[in-house]
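Here's a slice of the assembly, chains where they normally sit.
Which chain is which? They are A and B, in the order written, and residues in each are numbered from 1.
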């Protein structure tokens, strides 16, 4: 199985979720992260002190899929998450050796 | 005094409306507190306590990082308890017992000789007890203001010890000198005052003492770890704004309550306070807008508080139009102090107690000398000539007392129980270290 980790802009989550659902992928895990990269942050001033917030809010989507689905899923995510502006984010793909569904002890592709 | 005539009894009743002394004195059939004035004094007292709990606690608490929010709340709560106890024990008596020009005496210790129906200690128609409670609320908020400058890096035990000493050396004497009939700086009430200055609601007693003490204390304490390197933004501007609103509303008790009756002077003080604060907030934010590009919520809040501080000594002495003029000064001069002066000098006045209360209080004391108007308040008349000079003398005395006393007390605390927590403790945050609690547990 493959684990697809996508770092995307927060407001793109719904679209990405839907496009994955279209592929029949109805499970994923999402977390709030802060991203640092080319995209520039904003400046905040509180009385005397001014500073730039360069860690920007991003959403990280983790979805584990069967090998054969990986490419399709990746493509769907990239397509849905794209705005063309700096800061759209990344997708990383790696291997997962085993998956288990806690409720049923099912393993492998059946687990996801 | 035999029993009063019908006319005298009518005069007594009219005296109540006009908030002046009962012509028939002890013989009066209405020696009790006057309901309207006493009601307003109770309301004002409640409002000023509200300024500290929870007003100031939120204003300051929102400005620190989340890991230290409870240390601010505990400071306000601890000072409320400690000062209330001291006030009952001897603080009220040391402040308002006749004593000498510089300090009172112990004649009212533990409220000795005071009665529920007693009036006259504060003013003609308000209960002596309420007068004592009203003044207590001032005695509570003043030290609490100081610890904005030292936020995020002073041990709770040190805060408590410093406060206990500071009340005796700075606050009780200052309250006596400025507001007691025998006080050295009490122009309106003491014909023999050494300095014939005026301070309507505490520009010197409250804001200058706390502001200047804060400056010295935060210098002796040293800056927070990482000051100037790591960002230390307010953890909740929402709390800051809520606290500001409470301070604003409570301040009507602070200033209009200082008229000691629901009379014309109270009405004037209420009005000048309302206008000066609202407009100073706008001015501060506009200054930011022009000089920094954006008007901020913290700018509005800072300006409102600065406006309240500046009008405090003047509220019952100046016209609404003077208050509007003072609002512009209040919105600009503390703004400059906070934005630029602090950076220049490099001290870590964490929540700008000096910038707002020290600078603003001093500014207010000066402008009071400039704008005080006999047409607004008859006590100004006889004092007007040479008033500005007197104000400067009062400022000088207040600054010297605050600075010297604070330095001495700070070093006493430093070399006994110590002022600061360990570096690890400061990094972890004072909430868990000093109080064993967290401000928020949201998951």
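As a working rule, a residue touches a chain if its C-beta (ideal position, glycine included) is under 8 Å from a C-beta of that chain, and two chains touch if they have at least 3 such contacts.
The structure presented is a predicted model; accordingly, all values stated were derived computationally and were not measured.
S.K.: Which formula gives the number of each chain in the whole complex?
M.R.: Here the complete complex works out to A x3, B x3.
Operating definition for what follows: only the chains that are shown with their structure count from here on.
S.K.: Centroid of subunit A to centroid of subunit B, CA atoms only: how many Å?
M.R.: So the centroids are 53 Å from each other.
S.K.: Considering only the defined contacts, which subunit A positions touch subunit B in the complex?
M.R.: Result: residues 44-51 of subunit A touch subunit B.
S.K.: Over in the complex, which subunit B residues touch subunit A? Could you list them?
M.R.: By the definition above, subunit B touches subunit A via 231-234, 288, 292, 294, 296, 298-299, 302, 338-340, 342-343, 352.
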